[in-house]
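Report on one structure; see the data block that follows.
Missing here is one protein chain; the remaining ones are kept as they sit in the complex.
Letters A and B mark the chains as written, and numbering starts fresh at 1 in each.
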Amino acid sequence: MIPESHRFPDRAGLALADEGLRLALDRARQGFIGNRRKAVDALPEFQELREAARRVKNHTLANLDLYLERFESQATAAGGQVHWAADAAEARARILAICREAGARTVTKGKSMVGEEVGLNEALEEADLEVVETDLGEYIIQLAGETPSHIVAPAIHKTREQIRDLFAEHHAPLGLGAPGLGNAELVARAREVLRREFLRADVGITGANFLIAESGSTVIVTNEGNGDLSNTLPRVHVVIAGIEKVLPGFEDLSTVLRLLARSATGQEMSVYTTVSTGPRRGEDLDGPEEFHVVLVDNGRSAMLGGEFREMLRCIRCGACLNHCPVYHAVGGHAYGWVYTGPMGSVLTPLIVGLDKAHHLPNACTLNGRCEQVCPMSIPLPTMLRKLRTRGFERGFGTRTSRMGLAAWGFLARRPAVYGSATRVAMGILGWLGRRRGAFRRLPLAGGWTGVRDLPAPEGETFQRAWRRRGARR
Amino acid sequence: MEQSGLMEDASQVPAPRRVGLFVTCLVDLYRPSTGFAAVRLLETAGCEVEVPPGQTCCGQPAFNNGDSATARAIARSIVERFEGFDHVVAPSGSCAGMLRRHLPELFADDAPWRERAERLAARVHELTSFLVDVCGSAAVERLRGAAPPRGVRTATYHDSCSGLRELGVREQPRHLLAAVDGLDLVEMRDAEVCCGFGGTFCVKYPGISGRMVSEKVENIASAGADAVLAGDVGCLLNIAGRLGREGRPVRVFHVAEVLAGMAERGIGEPASGAAGTGAVAGSSRG
Partner (left out) sequence: MLPDGGATAAHSFAERPACRPVEGFLGEGMAMTTGSGGAPSGARARVLDAVRAAVRREPAEAEAEAAARREEIEARIAAHEVHVRPSVEGDLAMRFAEKVTLVSASFAPVPGIDGVSRAVANYLEEHGLEKEIVVTTDPLVERVRWSNEFAVARRAAEPEDRVSVTGAYAGIAETGTVVFVSDRTTPTTLNFLPETHVAVLARDRLVAHLEDVWARLREERAAPPRTVNFITGPSRTGDIELQLELGAHGPRRLHVLLVDA
């Protein structure tokens, strides 16, 4: 997908005007925040687990070269094939090659954020493969020709009416009429249609929530079971994963799993946590004949070597966006790419380039709620600020805002000038605003007064009044 | 997150604390009443208060917008002006957070300045947290019994983000407000959610900021309080501005003004005698 993040203000404007989206986002916020809160409150060890998970991941990242090598050798020993991709193009080419070698015509996919990141579906479709997303949310947006608006619930912005219409349109060629509007009927229809796809797919592609160096295993966590059908029924199973997904062993996995579902959906465990190691064994009755893992760098090693290493602790739970007031206001599509909310505002500039996404780190109030709920304790506000520093150094941002800042910086460093300038300015403003107490509009303050009044200052500055009353004590 | 030491009595025969008041630019320019209220509270709590001259800004706009050089220059002058005090107190969670949490970060590559910044940062406090956590229960006792603003019986408190998440300010203002005679505190929904001010954010992304402050104002109105209080003038200007735009008759004060019994003209209210009651103030906004 081509990043549209440079158009963030326009896209945010469209989102703000979308009443249906507002209702959907409200519903999501209440659900996700409340459920997480309950789950966290019910687990006294939550903070200790967070601390342990942070240590585990820091250790792993500090030795990522060795853990990747170990993962590779173990996966290979189990009969799997490990592939490497330095960037998105290599990842697409590698997976396409696997599909071609397998003589594949149809592919089912479990949800994979890195798959979205490298634009896998488009590449496979261009090569005339039929690609079917099987996570219900992903399936809905695939039918709609859209991208995920939420990392955990990709179709959160769609209403049941819209979904019914999509199904009616796309299922007509299968000889199926419009489904009813009930939730159960819609889910049953998707189950029926997608079941056919699973059974005829040649290749199943899934992401990985984790890779285990101890055994060369891949781990996926889902609630629907679509990932499991994708990795069990087709003849070839391909896992696409970022290189940061490695954990040393199963004890480490256990710790992080306890945080993941609670932070994502408020469950103690997601319904299906599945550990896959190699292809089917000799006498197994089912399972894929081939097992491939494609390890994708695409900017991650650069993060590892710099001031954004901590971002690689991210486990894609979505808690930061569920608690982000900016995300609540504009939803996922405004961010213009695969990753949204606070984690997206860090990852997108680092992966696609700050020049194409400099709005994202700025479109944040630094209120800190994301860091507070991040199960991996990623200092998201600090990272956003670091990106702002880079953006400032490279001269991004509007002329007006840079000039305004420069002017303020000039005053703030010169107390005498500040004192006399503010004394005059506040005196005038205070006098002008004394009757109404606030301004409905004011020259140069349109950013403020477009949406709210500007309360008038009292008139005299504090420092001036304080000196004037000098003998006060 | 820091715990407030509500029950701790830190006042064992105290020598008067020398406190430097960090006014903050918004209080200085917009809301001197807050500054005078802060001084009264600190003096009542037994502190010796000084206002070092030549104060401007904590440097947060520069810091948050990536202009580290300017932020550093401002930081140096703050260190020089305030390092002689026992404590530095600001009537703002945001500015106190900047000084306490971020000042030393600015000198990552400058050990001598970093040390000075760290020594200062450790002594910086948000006002209500200073009164409760540092001055202790005897001092808090002396603050009892302020009268609420005229016509205000119930108030709701908005947690400003930096105070709450960088400094652990949550219970302290509520604890102090409980001692105001005849004032009931009611909690609004999502009190801890950002109001959409965010410094320069509110003018760079006005649409998003507008949505956020509309929701905040909706929650304030639903709480049914006569007034909304907070510890940061930035949030209060934003909230008062939106309340005014929507014509909602809720009055707006900095928490210090109410605690000091000095709350008269709410933020965004007319200056004349017309600002007598909440109802009048509200209708005057229209």
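FYI, a residue touches a chain if its C-beta (ideal position, glycine included) is under 8 Å from a C-beta of that chain, and two chains touch if they have at least 3 such contacts.
These figures come from a predicted structure and were not determined experimentally.
Listed by label, the shown chains that the missing chain touches in the whole complex are A. The hidden chain makes contact, of the residues A:229, A:373 or A:405, with A:229.
Within the whole complex, the absent chain has one touching residue among A:186, A:383, A:412 or A:426, and that is A:186.
The chain that is not drawn here is touched, among residues A:2, A:174, A:285 or A:416, by A:285. For the chain missing from the display, the contacting residue among A:16, A:33 or A:82 is A:82, taking the whole complex into account. Note on the undisplayed chain: of the listed residues A:12, A:33 or A:68, the one touching it is A:68. The omitted chain makes contact with subunit A at the following residues, 24, 27-28, 31, 43-45, 48-49, 52, 56, 59, 61-70, 72-86, 90, 94, 134-137, 140, 153-156, 158-160, 163, 183-184, 186-188, 190-191, 194-195, 199, 213-217, 223-226, 228-229, 231-233, 243, 248-252, 254-255, 257-258, 265, 267-287, 292, 295, 297, 301-302, 304-306, 309.
Throughout what follows, only the chains that are shown with their structure count from here on.
Within the complex formed with subunit B, the subunit A residues making contact are 9, 12-13, 16, 325-326, 329-330, 362-369, 371-372, 385, 388-393, 397-398, 401, 404-405, 408-409, 411-413, 415-416, 418-419, 422, 425-426, 430, 433-438, 440, 445-463, 465-467, 473. Across the complex, subunit A is touched by residues 1, 23, 25, 27-33, 35-36, 43, 51, 53-57, 59, 61-68, 70, 73-74, 77, 161-162, 164-166, 192-194, 196-214, 237-238, 240-242, 244-245, 265, 267-272, 275, 281, 284-285 of subunit B.
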